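Pasting a structure here, questions to come.
All protein chains of the complex are present and in place, except for one that has been dropped.
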């Protein structure tokens, strides 16, 4: 075992950190400029094999990118477009998928995978959305919920139930019958609720193999969950640093409040929560190539712990900041908001513990 | 509402406190002398109606007695003999029961109600012990577990399943086929595991009405649970006082350890847990005459909270005492042991929360 | 001991509930239930309905609109107001400036202020906190210098709730530099229409606009607006701490929030079946129900002994503050967790929008409630300060930190 970064990893982490910090400080940045920065640094191709036009990065490299993203409260659709939709496109065969992947790699198109539906909570496995064959190809009907970064120009990948099983369908922006309701998320990003009212798409828009798509999506989702864990680790790291700095500079009753033992121990507990989360995420990353049940149990355990740590670190950072923590203008609150959103993504602790227990628990999976 | 003690209640609390403290300090006290003290003060008759030879005390008076019992780590079988077996005898009609109650009131006989059985955990409602009619009366076969204060001279009241329903049987000490295995409990008392191997008893030993016994026992058990809550409150009160005293006198790094803010807040949290437990127990006491489901939900909620508080206050008292808390010779550890036993009695938090939820929860019961 | 409510107390509760449900409009109550921001006119309408029945300021002296009700009855009243989603009487008026004016003000001040304050014809906000005086309130710096018949006020207040809706502000100001920082502080009433006052919103992480900074730049305040004696403002502020304790536990508010948690959890899906039947969710709810019921009794234990003329602040009130805030926060977490993935698109307010309800749907405010609930353990003496009080004043532990 060895937890030190390789020389290449250190260079990647440095470059990404510099880019994200510069973007976070740039008052004039827009979504195009943001995405272009990702493209130029090679981040769009990072997780893909070289023969697909990528740079062959693995979950460890994604961890470095997402930690930096969390530290700087990134807003670009990297998780959705590259780590979810993009990696799914890379896994399924066929011309449609590889054309789509090219559009993603050259920065011209953005994608989003639409997992959740009304009233099925975090269980995306049996889509209520239906796809039926039509003369032209397929007709899709159903609703999708809370699709992060889905905007009017985003290409959607929609799971839908077909007679053959778990279908995956590429829907271009502006398809007739498609309506998006964009809503602000609590961390200042955009997510959409989507209605598919008899959306007509071409035969070729069906990608992958309905017998296998579910397993591929499960693997993609597990990877995305770990990306969220890494993002949360980055956000917690920065939020703890902000809090420690505040404790050292804010004076009350004639002393910096960081000299009060109760606040010192609270900060120590935040550190412990952060380091345990980091360790559990490292473990889950090491299990990404294990058989699906073991992989999923480790990932679910990592997300459950990350969620608990996020809630604790986030709320205690606000407590230690006092009133300042509640003001939107001060960064602590924005990190708390981001951690709250990350907690929610792909499932709360209860969901992930239930998944872990269904898989036989951590002890069995080793 | 009014939470002040009446003049009579104050006098009772004073007298009981003095007796129990004297007994706790008396190095030569034996079980006979202990019990005689209870008899002389009128405690054996306290919870019974005047027409039954008692003094008409209610659950509030029992609360005062049991708090004092907890503060002084009482060891006499008051809960078992008077509050459980005795009150059950007073509720069922018939000559056998009233003869038995007389023996209890004059101090000549002690009783124990045998609730638990192997592998049914805290669910006593459907006894695996069977009673069958015989020529002489009844034959009982089965096993009972963890009967507090059951010794070789104790009269037992055994629930057993009969063709008519929930039977209750009085078994005299030394009955043939009866064997007791006395074991030391972790708080220095005695409890027994009991085997009933074809115990023959007389017809008249069956007391109560099999159609109604279960409901009576349920009420007795709910009252006993609240007595345990009151005992735990008394024990926590004393343990917190010991801890605060220790914090004020123990010096480390040149100051009393009670000047460290983290230890101050820990003690504050112990106080909060204690006061919340007291409030919840008061509420459950006020519900003792409500319909059974509402009564039981309130009692279950009180026990769940008492258990959580007991574990917290007990373990943190040890932590704040450091090594001293682990030494049997110092009282803190003995209070922790008592609280651990009380937590276990009649069910852990999970059991009582499950009971509370089955009854529709606290909100529904109001 | 009388561990249950008396017949009279039960009757009073029924009367209050009946009055509230018949008189406060459904749209106001629905908005409070959903924890949406309340338009100013609804707050005023509601308080005037309460005031008509003596429910707005029952703890005030009878001659100024109070009722001679026991603390237990007043506790029942505030619990019913909260539980039935009725807006509480504005605390700055009813619980803060009113009692101080009634106790320490001149007859002229009482006649001028008390009736409109009770009826919310005049809306007060509170100018206590300053940027560098949070929990250490007495280190405040805003100065009021006497110049003839006026005070000249300069300085800054912060976290001023609803200053943007208020007509007046009551302030602690420094009128003299003394050795002890608690001395030289005075209690001043200031008309917000006076020139030199600037109000700047502080957007908060719940997405709403509640609080403000208030700047005073050479503001001239008539000397007749001084309440009580110059230099005794700290005593008056402390006097308030020992006052109305009937609402400290936020019992009715937590009950209302848990009612909503139950309603949402019945209607929404959990891991399998309705969320309310999910063992983990149900268990967290059970603990919240238990802690809340216990706190309801703790609240009653505190107020039922408050009639006692010995009086003074019962240090157990710190338990009400601590547990009350923790339960509200637990309930907010449960509320958030009912939404599942849809929390992301429940919508989030823009605190600088002018519209009070900001076009939010019924679930939007769940997120706001979650974020804003962090404040209950911070403001009004943080939970850390409350635990210091318990350790020192109740348990008598040493005074070092």
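For clarity, chains are labelled A, B and C in written order, and residue numbers in each chain start from 1.
Throughout what follows, contacts are C-beta pairs under 8 Å (C-beta built on N, C-alpha and C of every residue); 3 or more make two chains touch, one makes a residue touch a chain.
None of the values given here were measured: they were computed from a predicted structure.
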**Report entry** Residue among A:22, A:49, A:136 or A:268 that touches the chain left out of view
**Finding:** A:268
Report summary line: Where A:305, A:318 or A:345 are the choices, the one touching the absent chain is A:305
Query raised in the report: For chain C, which residues touch the unseen chain?
Result: 279-280, 283, 400-401
Query raised in the report: Taking the full complex into account, what residues of chain B touch the chain not shown?
Result: 116, 118-123, 145-146, 148, 181, 183-186, 191-193, 251-253, 259-263, 311, 315, 318-319, 322-323, 325-329, 333-334, 336-337, 340-341, 344-345, 348, 350-351, 353-354
Query raised in the report: What residues on chain A make contact with the chain left out of this view?
Result: 1-6, 9, 60, 240, 244, 247-248, 255-256, 258-261, 263-265, 267-269, 271-272, 275-277, 279-280, 282-283, 285-286, 301, 304-305, 353, 356-357, 361-363
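Heads up, the rule we're going with is that only the chains that are shown with their structure count from here on.
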Query raised in the report: Roughly how far is chain A from chain C, going centre to centre by Cα mean, in whole Å?
Result: 39
Query - Separation of mean Cα positions, chain C and chain B [Å, integer] - result: 43
**Report entry** Multi-partner residues of chain A (at least 2 other chains)
**Finding:** 260-262
Report task. Could you list the positions in chain C whose residues touch two or more of the other chains? Result -> 384, 387, 401
